[in-house]
Structures are given as structure tokens and as C-alpha cells.
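Note that one protein chain is taken out, while the other chains of the complex remain in position.
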Amino acid sequence: MNFVGSHVLSVSQFDRPAIEKVFAVAAKMEPYAQRRRVTRVLEGAILGSMFFEPSTRTRVSFGCAFNLLGGEVRETTELKATSIAKGESFYDTARVLSGYSDVIVMRHELEGSVAEFATASRVPVLNGGDGANEHPSQALLDLYTIRKELHGRGKAIDNLRIALIGDLRYGRAVHSLVKLLCLFNNVQFVLVSPQELALPEPYVAAIRAAGHKVVESTQLQSSIGQADILYVTRTQEERFPSLAEAAKYKGLFRLNQSIYTEFCEPNTVIMHPLPRDSRGDANELDNDLNENPNLAIFRQTDNGITIRMALFALILDVADDVDKHARDVNWYTARRFQ
Amino acid sequence: MNFVGSHVLSVSQFDRPAIEKVFAVAAKMEPYAQRRRVTRVLEGAILGSMFFEPSTRTRVSFGCAFNLLGGEVRETTELKATSIAKGESFYDTARVLSGYSDVIVMRHELEGSVAEFATASRVPVLNGGDGANEHPSQALLDLYTIRKELHGRGKAIDNLRIALIGDLRYGRAVHSLVKLLCLFNNVQFVLVSPQELALPEPYVAAIRAAGHKVVESTQLQSSIGQADILYVTRTQEERFPSLAEAAKYKGLFRLNQSIYTEFCEPNTVIMHPLPRDSRGDANELDNDLNENPNLAIFRQTDNGITIRMALFALILDVADDVDKHARDVNWYTARRFQ
Partner (left out) sequence: MNFVGSHVLSVSQFDRPAIEKVFAVAAKMEPYAQRRRVTRVLEGAILGSMFFEPSTRTRVSFGCAFNLLGGEVRETTELKATSIAKGESFYDTARVLSGYSDVIVMRHELEGSVAEFATASRVPVLNGGDGANEHPSQALLDLYTIRKELHGRGKAIDNLRIALIGDLRYGRAVHSLVKLLCLFNNVQFVLVSPQELALPEPYVAAIRAAGHKVVESTQLQSSIGQADILYVTRTQEERFPSLAEAAKYKGLFRLNQSIYTEFCEPNTVIMHPLPRDSRGDANELDNDLNENPNLAIFRQTDNGITIRMALFALILDVADDVDKHARDVNWYTARRFQ
């Protein structure tokens, strides 16, 4: 994959060397993401941030990543304010708005919309989520987190043992992560879900086709003992036919500290694409895990900044210039990163 | 016209030397607008962007123009979030908010509102559109586009032949453009509209008073053969008494490639203030023109950045300093400008 000037629309664009490239650049971004160093490599550049579907986390994460490279961000956060309401085609919107910025990140509820927009855009477009379809930067930050967490434990993504837990049917993050993991060697998957929310068959087939082991289960406690990573997900109630239908499945798998202590190997890493649903009827990841040092969920979101910085740097071809004219941070930053 | 510290509220402020001044500064802005050079001349300055009526295109265009000069942008995008709901006068809002920034761009649905706001403002105010009244930067970018497009064809605004097509009654952009063209010599106007949407009489009178030729028509094909510029507009349905009333006039004049080929001179330039209405019942400018190199509509929006940079530079008195400490762009910018 040649990154320079490319759109990032799908995890399917990434082969293993491309992933290694992103991770190598991400490692170079760490001092900047962690506020130890300041770079201004993209000073004067503009990110067009177009979130036609509400989002705080992803929108702010992309925006901060661009700011941390020295660039500016111009945002649009609602669809109804746009010319599309006056009959403008996606083609026109893309042609116009891509004349204003150097790169665009876009989220839209319609599957395929971001790719359609990218076709007409005159600048690179990053997919910030198109409905139930793709959210590639999420999958990359998940994989980067797995690698970082395992590295500290003397392990790697090759030979990984991972349990995917919860709503595996509607969880966009899980689907994309599975695709990326298929590029590695000898991964052991444990898929823990109610039967109705099982991982769709094409993904299971892809796992097998890649030569990985896969076990399916409907029971939590018996499934997590051999995992390096527990990847827990929320019931994606907004994608169900009805909230009542979703309610049937909420709270079926709840991980807490006592289950962790009894059934997991020491230092098993806990991940979650967030938000976790902490309401009483869901609570898939109990708050009593908050002091568990293996709870990696906030390191995971921190890694989102790093990965997005790496993608911007690669696409805009400044990865080798980031360290030029960099300087130390001169303001208070204690307490920040775990 | 003395630009330094002035409000820009109406095209009526501009005489021909003022227009030439804006265009001369705009020409100096091209390398920055086109991402070949970076300037930081307004580093530390703040634009207050107050869009009390929804807008993406104009809001983002002004914001990017200010960023490209090195300044920051603080935005307000809705009226209900303001103190006006608590009984605050426009005077107070203007006094307060003008203490926060170095220059303000404002859009508001009420005609005359921006001028009223400017009276109380302590910093220069640019009118980003006040209802059906004025949108001066749009008129300037339209005129700048005409000049640039014609220049490549060995022509100028003097002796221009232009066809204005569509909703000439409610089209704010058309009205302002007509006013500016009246400042030039020997312009030939062809006004193509349904009778009910004809250019209001005062504008027609102004054209004649300025010594220009004007022909009115209700038929497209027979009217476009002698034009250098076709300026096509959308039926401004939001300004009609009802959508049903507007629907009567949508789709009456549709320009497409076959009509263009049969009836226009070669290299006739096609413009549109955008958004174009691409829905089937409107479609005033067919998508089959998208590959026609004379379709200037996206160059037109690109020129919006340039013109707005020029206005900021003139008003804040940095036009002669822009090139100081400028540098080349160091990131990927291929594919961008047409």
C-alpha cells in the first residue's frame, strides 16, 4: 500500500507490511501524543472534519491528532446545515469541500457514503465510520494496543490468543479487527456471544481460511482462561430492529474483578472499543475493574491519537519530517498518561 | 474605499478601484490558497465566526481563509445558544463578542442585521449573508472568477457578454453581481428567466443607466449563443411563499452537454453560485457537464478562499506583509486544484 495521497476507507486496504508501516510511524508519534515533545510539521495545513453523524470521541480524537502535528481543523457537525438539504449531490459537496482543506475525515450514517464522497474529493479522505460498515482507524488502534500490551508481556500478535465477547454480530469494531488479525500467524480466537449475536459466518470462514483456530461459545467463564486478550463489546442497541430486541441480550456477559481473578490467567489484558455501557442492565465491564492495571481501555483510546497522527503523517508524506524543528513541551503535563 | 479597519457589508461599498485592489491582493494570495506556500502573517489573530443561520460552505470558506493567513477561528453556529434568548440586545451581543476577536464574519437571516451588529462592534465585521439582502464576498468571488476565466481566453470584464439564467428574482448572488458589473464598461446582459422570476426592475434600470445592453428572454437555447459566461442559478425555493409555488419554476431551464454543444460558442464558461440543485425536478446544470473543462463552478468556490483571504488581509492591513517569512508547503498537495 502506498500511503501518500491515499484515501483510508477500509481495513481491506491494509496488508501486513502496511500495518507494520503504520505502527512504526505511530511509535515515532508517541512523544508528541504523550505531550513530551511538540512538532509543527503540519503548520498551515487544514483538516476538514465532517461528522454528519454525531460523535464526540472520534471527532475530537482526529482533531487533536491533527492539532498535535501542528495543523488546523475546520469542522462541520450536522447534516441539516449543509447544502445537501438544497438538493446538492454528494459529488458537488465533495468537490467543493475538498477545495477548502488538505485532508478530510468524514463520518456518515450511510454505508459506503464515505467511499462515494472520496471518489469526488480532490484531497485524501479518511473514513471516520460509515454506519455499520467500516471504521478503519478504530481497528488499527485496537491492533496497535494489542501489540503494545503484549510486548510488555513478552508476546506478539503472532500466536495471540484472543477472546471476543458480546455482540459479535453488529459490532463494527470486532469485524474490522478480525480482518486485520487474519493477516497474522497462528491466532487463536474464542468467540463468546449469544447464538443470535454470533460473529457472521463470512468472518468465521475468513478466520479458518487464514489457518487460525476458532472456538465458539455461549458461556463466559469457561472461555476466558486461555486468552491473552479479552476484547469485550457493548450490545449495539442502535443497530437492532428495536430497543426491546436489544434488551434481550444486554447483560448476558458481565466481566468483573472476581470473575477475572477466578477464571483468567494473571495479566490478561482487558480491552473494549468504548463506550462501555455502565447502566445496570448492561454493565459488560464492571467498574470494580477500574483499578486493575490490566484494564487497557483508556490506554486504548490514548492510542487512537497516536494511530491517527501516524495516518495523517503517512498520507500527507511528512512522517520523516515530524522530528525536524521539534522541541520539548514547556507546560505542565504531569498525571496525564498511564 | 479605505479597507483598513472597515466593515464589508455591501457590494455598494465597492467602486472600480476598490475592486481592482481586492483582485490585486487576491492574486498575491493564490500561492497560499493553492497550498504552494505557507504564511503566518496573522498568527495570534482571532476570527469570530458567527453563523446564526446554518451554512457549511461560506462558514468553512471564511474559516479556512483565516487559517491560511495563520489566524485562529472561534465559531458560534446557532442562535438559540446565545444570550439573545435571554433578552440581550444586538448592541450588547456585538459589544461583547467584538471584544473577543480581531475581526468578525457574521451570517443572520434578518436583512440588515449584520449592518446593525457592525454599528456596535468594536472590530471590523464582514457580512457573510443577511437573508435575501447582501453577500458581498460571493459577488466579489464571482467577478474574480469571471476575470480569471476570461483572461485565459484573451478577454476582460469590459465588453463582457453574460447570460444570467434561472431565478433572477430571489437570487441574492445575481443581484450583487449585477451591481458590480455595472461598474465596468460595455457589458451585454442576457436575462433568461420565467417572467414571474425576472430580474427586479431596479436592477434592470441600473444596467441601462450604466450604459450597458440588456436583453430579456424566457427561452434558454436561443439566448446563450452570444455569451462569454453562462451564470446559472438555482430556484431559491426557501425564499418563495411556499414550496409548491417554487415547484412551478424548478426545472424550466436545464443546461446539459448537448445543449451546450449545439447552442454555445466553444469555450463558453459555465458558472453557478452553488449549491446546484441536482434533484430530478430541478437539475439546472446537468452532471454530464462535469467533465466539460469550461464548467468553472469548482474553480469558482476555490476562488472564494482567495477572495476572502484578500479581504481579511486588506481589512487587517497585512496585505504587504503576507510574503514576509513565508515558506514552501512541505506536505503532499497533489491532485488539489484544477
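Per-chain residue numbering starts at 1, and chain names A and B are given in the order in which the chains are listed.
Everything that follows uses one rule, which is that contacts are C-beta pairs under 8 Å (C-beta built on N, C-alpha and C of every residue); 3 or more make two chains touch, one makes a residue touch a chain.
Since this is a predicted model, take the numbers as computed values, not measurements.
The residue touching the chain not shown here, chosen from B:A65, B:L168, B:L197 or B:L316, is B:L316.
Remark: the residues of subunit A touching the chain excluded from display are 35, 38-40, 54-57, 60-61, 63-64, 67-68, 70, 72-73, 77, 234, 237-238, 274-279, 282, 287, 290, 298, 301-302, 305, 329-338.
The missing chain lies against subunit B, touching residues 4-5, 41-46, 48, 72, 74, 76, 78, 80-83, 86-89, 91-92, 95-97, 99-102, 122-124, 315-318, 321.
One rule holds in what follows: only the chains that are shown with their structure count from here on.
Computed centre separation for the pair subunit A/subunit B is 40 angstrom, with centres defined by C-alpha atoms.
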